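Note sheet for the following structure.
Only a single protein chain was left out; the remaining protein chains are all shown in position.
As written, the chains take the letters A, B and C, and residue 1 is the first residue of each chain.
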Amino acid sequence: MFINTTTVRVRYAETDRMGYVYYGNYATYYEVGRVEALRELGVSYKSMEDSGFLLPVIDYTIKYFKPAFYDELLTVKTLIKILPSARIHFYYEIYNEKEEKLNQGETTLVFINKSTNKPCAAPDWFLEKIKKHFQ
Amino acid sequence: MFINTTTVRVRYAETDRMGYVYYGNYATYYEVGRVEALRELGVSYKSMEDSGFLLPVIDYTIKYFKPAFYDELLTVKTLIKILPSARIHFYYEIYNEKEEKLNQGETTLVFINKSTNKPCAAPDWFLEKIKKHFQ
Amino acid sequence: MFINTTTVRVRYAETDRMGYVYYGNYATYYEVGRVEALRELGVSYKSMEDSGFLLPVIDYTIKYFKPAFYDELLTVKTLIKILPSARIHFYYEIYNEKEEKLNQGETTLVFINKSTNKPCAAPDWFLEKIKKHFQ
Partner (left out) sequence: MFINTTTVRVRYAETDRMGYVYYGNYATYYEVGRVEALRELGVSYKSMEDSGFLLPVIDYTIKYFKPAFYDELLTVKTLIKILPSARIHFYYEIYNEKEEKLNQGETTLVFINKSTNKPCAAPDWFLEKIKKHFQ
């Protein structure tokens, strides 16, 4: 299992008239979480795309326990629990500064070969980097 | 059961570098869907808030089958399958102009009394308007 | 001179904790305005991009007079005052349902040849469609 922790500060743009972070914006915080998780593994999401792989999300689930508010420094915890193959699962938890769990979610992403536009296996060099954490 | 159908045109702002609508933006399209569903039922979401009720989302699930692209005119189909009580479930499907189903999802919203900040039952006048569709 | 009028309804996602439309979101409403203006002229912004032209914005100015609020149906008025050449200027005004002017702005966009990535003249077929309105 691999765990990454990163932070995001809530922007004014991300709040809504209820004073909460808009429910749709956590998808972006989760994106930050998984990109930083990959970076910690030595994988740049950008260079993976540039090398010919797309990684679209095929499902996304989130449960909201408490709202996040403007200017809070949130902690995004991203977990890879299962060794990726043709798809990669990420689990997420977001905490506020009082260490209250605000929400948790999951996404599944699939590897797509950019030139064929078809699903494909994860590139070998990518699996090599991740495997170490699953032994 | 109650079904509403509305349309949204994909904005440039909502696309990402993959050329797809960013996976997080469907939450906003679903919001448009449920607000228009309520409007068709004679309920203004805004006036409901103004009358003392908040309706935060407590869970959200989406499955993505195909991407939506820039400038497409999408159809958002919103369904209320279960008569609401203290919570209200919405089901959604989004279709492109070729009538391909692009994604489907669900959200649960809870009624919160603004002054107590606690969950409460749906207001009677709201239930009255919806009940007709569940007989 | 060419004038187009279109409407956008304010989404919850677009409001902020002040209860206003976030100041950065008008750029998106202006985008909707100019795309609909071009559509009325018979030009699909999308097909222009697909045919090899990018149209990035090089400057943008906006003055805010009054806020827009959740669920308001705003009118976006888009004006092309000067016949475009290598660049195209758009002027915008946004009104609420009481016909109060909420803000006004301008953008300049330049034609970029996608293959050379360099500025270029507007395509002839594009100019033909616009010229009629400047005679």
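Keep in mind that, in the parts below, a residue touches a chain if its C-beta (ideal position, glycine included) is under 8 Å from a C-beta of that chain, and two chains touch if they have at least 3 such contacts.
Since the structure is predicted, the reported quantities are computational estimates derived from the model, not experimental observations.
S.K.: Can you tell me which of A:I3, A:V32, A:L83 or A:C120 touches the chain that was removed from the display?
M.R.: Result: among the candidates, A:V32 touches the missing chain.
S.K.: To test your reading of the contact rule: which positions on chain C touch the chain that is missing from view?
M.R.: Contacting residues on chain C, toward the hidden partner: 17-18, 20, 22-28, 31, 49, 54, 56-64, 67.
S.K.: Where does chain A touch the missing chain, residue by residue?
M.R.: 9, 11-13, 27-28, 31-32, 35, 44-46, 70-71
S.K.: Can you list, in ascending order, the chain B residues touching the missing chain?
M.R.: The list for chain B reads 12-13, 15-19, 22, 24, 70.
FYI, only the chains that are shown with their structure count from here on.
S.K.: Hey, what angle do you get rotating chain B onto chain C on C-alpha, to the nearest 5 degrees?
M.R.: 180
S.K.: Are the two sides of the chain A and chain B contact the same residues or different ones, given that same means over half of the numbers occur on both copies?
M.R.: same
S.K.: With chain centres taken as the means of their Cα atoms, state the distance from chain B to chain C in Å.
M.R.: Going by mean C-alpha positions, chain B sits 28 Å from chain C.
S.K.: Would you mind pulling out the distance in Å between where the CA atoms of chain A average out and where those of chain B do?
M.R.: The mean C-alpha positions of chain A and chain B differ by 24 Å.
S.K.: Residue numbers in chain B touching 2 or more other chains?
M.R.: Only 27-28, 31 qualify.
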